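Take this structure, written in structure tokens, and hold onto it; I'll ask about it next.
For this depiction, one protein chain was excluded, whereas all remaining protein chains were kept in their positions.
On to chain A.
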Amino acid sequence: MSTSIENLKTFDPFADTGDDDSQPTNYIHIRIQQRNGRKTLTTVQGLPQEYDPKRILRALKKDFACNGTIVKDEELGDVIQLQGDQRVKVMEFLSSQLNILKKNIKIHGF
């Protein structure tokens, strides 16, 4: 009986709620780099392992009508490179298609 009463449930206010920011989150970094002239390059670093970067790249290339490659970095793993400033679009794509929280995506650059 007593378990059905809300007030009698033991609740530890100091327990970890699980969704605080202190735990290390793997941010996805979206960066931009300037090339010569008006040209820019967008890099997407830290994509989750469970996704196949090749397929993501293919979808991105088709959606944004740009070229791109996958660069294999020793420390950072696979990094997607896209031509042009695709930062906002990449973020929209990641949050809508892959269900990645927007707070886990960081956009860098100007």
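In this text, a residue touches a chain if its C-beta (ideal position, glycine included) is under 8 Å from a C-beta of that chain, and two chains touch if they have at least 3 such contacts; residues count from 1.
Criterion: contacts and distances are computed from a predicted model.
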Undisplayed chain, where the name is taken from the UniProt record, one of "Ras-related protein Rab-30", "Translational initiation factor 2 beta", "Ribosomal RNA-processing protein 42" or "Ribosome biogenesis protein WDR12 homolog":
"Translational initiation factor 2 beta"
Determine which one of A:31, A:61 or A:89 touches the chain that has been left out.
A:31
Considering the whole complex, which of A:59, A:76 or A:101 touches the chain not shown?
A:76
Kindly note down the residues of chain A that lie in touch with the hidden chain.
29, 31-36, 41, 43, 45, 71, 73, 76, 79, 81, 108-110
